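Here the complex is missing a single protein chain, while all its other protein chains stay put.
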Amino acid sequence: MSESTLTEAPGAHPSGVGRPAPAGRRRSWLRPLLLVLGLVVMLALPLYVEEFWLRTGFAAAGAIVGAIGLNLLVGTSGQLSLAHAFFLAVGAVSYVYVSGEPGGLGVAELGGLGLPPIIGMIVGVLLAGLAGLLFSPLAARLRGIYLGVASLALVFIGVHVLNSWTEVTGGFNGRSAPEFSLFGFTFGNRDPELYVLEVPFREAERLWYLGLVLALAAYLFARNILRSRPGRALQTLRDSEVAASVMGVNVQGYKARIFLVSSMYAGLAGVMYALSIGSIAPESFGLELSILYLAMIVLGGLGSVNGAVLGAIFVSALPLVFQRYADLIPFVGGGGLAAGEAARFLFGAAIVLVILFEPAGLAGIANRIAGRFRRPGGRVTEHPPDTPTRTSEPSPSDPPAQGSTT
Amino acid sequence: MTQFLSLLLNGISLGAMYALIALGFVIIFKASEVVSFTHGSLLLLGAYSIARLSEPLGFLLAAVVGIAITALAAFVIERVIINRLRGAAVISLAIVTIGVDIILLTELIRRIGSDILNVPHPWAGGSVRVGDVGISENRLIAIAVAAVLIGLFFAAFKYSNWGIAMRASAEDGETAALMGIKQGRVSALAWVVAGVLAAVAALFLVGSPTPGVSPSTYAVALRAFPAAILGGLDSTGGALVGGLLIGIAEAMAAGYQDQLLFLGRGFSAVVPFIVMIAVLMFRPSGLFGTKELTRV
């Protein structure tokens, strides 16, 4: 057929040298430069920005972690889950219980282990993972859409438990979350008192950095997964479970494992949520939270890690911004809509519009804009590898027989 | 024993309403491959419209107009959004209905606020006793109406052109299309029928012993989702069985809540979901749902 011939690979181990691995793409110097620049800005932000934005930033960081986790499950693997709020709750409650002090609050007698917050955080992530693991055998057996409805169950059961198990959760009043601290350094207002360039670094400033580190770690971990063996397996099983299994992917095993990973992400997001609000309450972890997370990944772009980040920032920050600047935004505040309502209308409409007109979400739009700035006649295709095409209408370039591969 | 019979009767009544909602859920899935998460807010729309229109129009006319409004809303959603997405992935379709649900629900809750809107049923809060077994008149009428509607539905599904067309397109969309069946029309009609069923269920759900229409009516509607799933998403008979099963289980848990107190107050509201999980553990496609045959 061609000049090159095919010979048997020596055992299962192919010859080492040759061309570079396909994963190694040509990269321009521009991208790392922008990344470094962005990071410097992020690091310097607390010196210049008021507390509101830093607090919003930490809330967004928590949402980023959770949204990346949900996107791995829904966007990358095609498993619709509305249970995300439940796993956030497991993480948040575990943290509050493990690191909280026992004590009474009115009639309710609260338990607490009083362990260092970092232990609480780790336990929160692990227990959320365990909850995911317990549910995963069922999740792996259900067809995508059955999972969507079945996962509703976890949210309602979760809220019920939060309301009932007063000793641990504080009941319907909730309970406060202990400050985070690491090796004696408190992410609060003192212990130690801290000034950087004469700017006081209090809770908001400190949490900002914590959020930055955690979100970055969550981001890198997810990107690495997507670009390697497990990521490829997940994306293929989303597109066709039969094809994936025939190519050697243990479909049920992978569905179960991604459920585990996703719920661990949610657990961390839950801990960060508790830190951001300073307390937990049952109504925070209802169906609405699950739907907000779904909104994040749909708006951002299903299957794209960058998209999850953009979507999380947008969805988590918008209500806060609306609230703060209610006077400046038409229709919001005063006799108009409450900030939360306005944000919800916007999210709902945005979900519908994105699915109808821009299935790749914000990430897709960003890519297109970035594509404009590149040289024309460069590489023809600018899909990132993790952009799903499943949800899009068949494009004219699609081959005729492709519709029937499910 | 008396308590048990009474709970059973109430459970059947509740289940009949869940069955109406679940039937709509199932026919939408059969006709347009959409799992409609809009169904909860559609039901709330029906309840809200009936409650608000009762004052100017009187109960009967308000009920008719309210049902019509709900059906119209379902029709518009299908035409404006779902119809454009024909052939899209099931998951995208489900998500788009969640988007619609957010909009509709936000608006309804904003309008209802913290009020409880009363629907002036002519049968009001009366109750009926057969021996020692008691049930509210509202619930009793609900059983009768649901039985008639479900009977009509199954007859239509079996014999009418629409029913045949719908079953054909659910079976094999492409072939049905070749035979001249307009899938768009089948799907639109399915949404309308589902809207009607949901609004009728709403009419009774907000009557005695429930105080009236409030945002929590939406939560009641959500409990019909497990009914559809555990019966099997593509099985109309399954929706009926699932609805009754969920209704009875919930009523029992509510009735015996003193004995179940160790599971927490308000446990009965969670029971439908627990029943669903239990069924799915053993039958991942529900009790009567068909397993998907993979074609490659």
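Of note:
The first chain written gets the first letter, and so on, giving A and B; residue counts start at 1 in each chain.
What we mean here is this: contacts are C-beta pairs under 8 Å (C-beta built on N, C-alpha and C of every residue); 3 or more make two chains touch, one makes a residue touch a chain.
Rule of thumb we're sticking to: contacts and distances are computed from a predicted model.
UniProt lists the omitted chain of the complex under the protein name "Branched-chain amino acid transport system ATP-binding protein" (options: "Branched-chain amino acid transport system ATP-binding protein", "Succinate--CoA ligase [ADP-forming] subunit alpha", "Polysulfide reductase NrfD" or "NADH dehydrogenase subunit L"). Here the missing chain is touched by one residue of A:Leu126, A:Ile157, A:Val242 or A:Ile329, and it is A:Val242.
Touching the missing chain, out of A:Val261, A:Ala274 or A:Val315, is residue A:Val261.
From the options A:Ala85, A:Ala139, A:Ala177 or A:Val251, the residue with contact to the unseen chain in the full assembly is A:Val251. When the missing chain is restored to the complex, the residue among A:Arg31, A:Arg229 or A:Arg372 that touches it is A:Arg229.
The set of chain A residues touching the chain not shown comprises 1-2, 4-9, 12-25, 221-222, 224-225, 227-233, 235-236, 238-240, 242-251, 257, 261, 303, 380-381, 383, 385-390, 395, 397-402, 404-405.
FYI, only the chains that are shown with their structure count from here on.
Chain A and chain B have Cα centroids separated by 32 Å.
On the side of chain B, the complex with chain A involves touching residues 35, 81, 84-85, 87-92, 94-96, 98-103, 106-107, 110, 222, 225-226, 228-229, 233, 263-267, 269-270, 273-274, 276-277, 280-281, 284-286, 292, 294-296. Of all the residues in chain A, the ones that touch chain B in their complex are 74, 78, 80, 138, 141-146, 148-150, 152-153, 156-157, 160-161, 163-165, 240-243, 246, 287, 291, 294-295, 298, 337-338, 341, 344-345, 347-352, 355-356, 359, 390-391, 393, 403-406.
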